[in-house]
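These notes are about the structure you will find just below.
Only one protein chain is missing from this complex, and each of the others stays in its spot.
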Amino acid sequence: MASPAIEIENLSKEYPHGFLNLKKKRSLENLNMDVQTGEVFGFLGPNGAGKSTTIKLLMRLIFPTAGTARILGKSIDDVSMHRNVGYLPEQPYFYDYLTAAELLDYFARFHNLTAADRRDRVQRMLKKVGLETAKKIQLRKYSKGMLQRAGLAQAILHDPQVVILDEPMSGLDPLGRREVRDIILELKREGRTVLFSTHILSDAEMLCDRVGVIVGGTLRGIGAPGEMIGITAQGMEILFELPEAGTKTPLLEKATKTGERYRVQVPECELYAALEQLKDARVRILSVAQIKPTLEEFFMNLVDADRAQANAVEVSGQ
Amino acid sequence: MRNIWTVATNTFREAVRDRVLYNLVFFALLMMGAAILVGQVSIGIEDSVIVSLGLTAISVIGIFIAVFIGVGLVSKEIDKRTLYALLAKPVQRWEFLLGKYGGLVLTLTVNTAAMAVGLYVALWTVKHPLERSDWYVLVAVYLILLKLALIVALAMLFSCFTTPFLAILFTAGLYVAGVFAEDLRTMQAVGLAPETMKLLRGISYLLPNFENFNVMGAVAHSRGVPASLVWQDTWYALLYASLVLATAAVVFSRRNLK
Partner (left out) sequence: MTGKNMAVWWLPVLLLAGFTGVWHLQESIDQQKNATQLEQDQLMLLSGKLVQKLSLEYAPLMGAIYWTRVVQYFGEKHRLHQTNLELLWPLLDIATTVDPHLMPAYRFGSMFLSDHPPRGEGRPDLAVQLLERGIRANPEQWRLYQDLGNVYYFDAKDYPKASAAFAEGSKNPKAMIWMKVMAAKIAAEGESPETSYFLWQQVYQSTTDPMVKKNAGEHIRLMQVELDLKAINRLSDDFQKQTGHRAARINELVQAGLLNGVPLDPDGFPYALGDDGKAELNLDSPLLEKQLLEKQFSGPSSP
């Protein structure tokens, strides 16, 4: 099997903080993670978990306290590695006095492209991200969505094998997010490796081959979204309506009401007994469905557990 | 090298679009005013006054640009995070730094040259035709430019490791200290121990001696400046600025961006 596109080994980052910078804060601790070639990898975690830190370490914007990483076999120390990597920073801001076309041309000059090649690529990219009509307008007049698209354009301009995106969907409206999602899927179709960080879980579920969940600076789990949360259903949910007001049935107490409809959750083994009860009450059954846990719940559990641990540590005075 | 040039030309473009060069309008007005004032007072040294005033203005405006924009070269890119996307390209941090430096020096050169033209126009209105000795003013302008190049290097160094506000303070402070460096060497203060005098002398060599570049006195009195001085000043500026930039490059290469 080919070596992974991104290999991270024991990567750690400490920040000095506090009075006179004497205390150290660990924002990343012993991260070990691989991203396989050609996969879309989602890096999930709440704010401050270490996602951006990891990405900045990879891009050599900050330096690790310990550990190493390699992208496409080259160490992150090697600047020439950047030829094959595209990067979109978090909440990007570009030179607002330039137009989109000028910005792309500027960045393109750092890759060894001929002038003709450069022009050609800039045109193609602008078209690809839908900024062709706005290409002569200065970036200071761009909306957030447009800036994000410009950012994507500069990230993939040079045909990189690996694309790293830091919170690409943040601050976008649903239309904007859809556009970014589509671009990511297209990148995948082209065989590129994509690593992106997000805290929007539904996006991750939809796009990613694998996800890595990071909370409080450590990796808590890694795998396909489905694997992470377990396929085991947690039970069945029955949706029903009452034939006339005032009908009584024991399940009513456990049900939640939305408008005229009721939902009740029962363990799988009790499904038929519940249905019998409802049948006796002449209730109109609308649907019976399996309850699947979402990534969100898995996530929330992790975060709560982490918070509880942090509180315990605080209380014990360490 | 190409990367440095790319960054430099973009920096120049930024300066133009940020309307930095509009200061030239102010300068032109100043020169016009001076020419008119001097024409009315008529004390027999009109050309000397125009040259002095013009060179002073070129120097002061240049210093303001060098300090404020010089500090902003790096700190603005870090604060606004425009730097992040750039450093993800195959470009070294020191190439970025040198490119920024080159761009501002280029801007200053254009700015200063334009002001020199303005000065000559004003000079011509009070005294035409111009004599050979009037061309010595160009030498003074060149030396001022060397001085500015050195200041920009210092501004960049400070902005690489402190906040913009402090960087401006330090650069301005070092400029003032540098102007008096020569005096530090020659002063005879009463009541200081010989060791202290030696220490002060040593410090005076370390400081950037900005008075090296000041030939306003000679030029305003229509005297030339020896070519060897110009050569030596050029070497001095080159050497000192290189040391400063090398330090800045090392500091910046190790800096964790926020």
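In this document, chain identifiers A and B correspond to the written order of the chains, with residue numbering beginning at 1 in each.
As a working rule, a residue touches a chain if its C-beta (ideal position, glycine included) is under 8 Å from a C-beta of that chain, and two chains touch if they have at least 3 such contacts.
Model, not experiment: these values are computed from the prediction.
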Residue in contact with the excluded chain [from B:S59, B:T82, B:T171 or B:N209]: B:N209
Residue ranges of chain B at the interface with the undisplayed chain: 41, 43, 45, 48-49, 52, 182-183, 185-188, 190-191, 205-206, 209, 212, 216-218, 220-221, 223, 225-226, 228-229, 232-233, 235-236, 239-240, 242-243, 246-247, 250, 253-254
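Going forward, only the chains that are shown with their structure count from here on.
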Approximate Å spacing (C-alpha centroids) for the pair chain A, chain B: 48
Touching residues on chain B, where the partner in the complex is chain A: 2-3, 6, 10, 13-14, 17-18, 80-82, 84-92, 254, 256-257
Of chain A, residues touching chain B in the complex: 56, 59-63, 79-83, 85-89, 91-95, 97-98, 106-107, 109-111, 151, 154-155
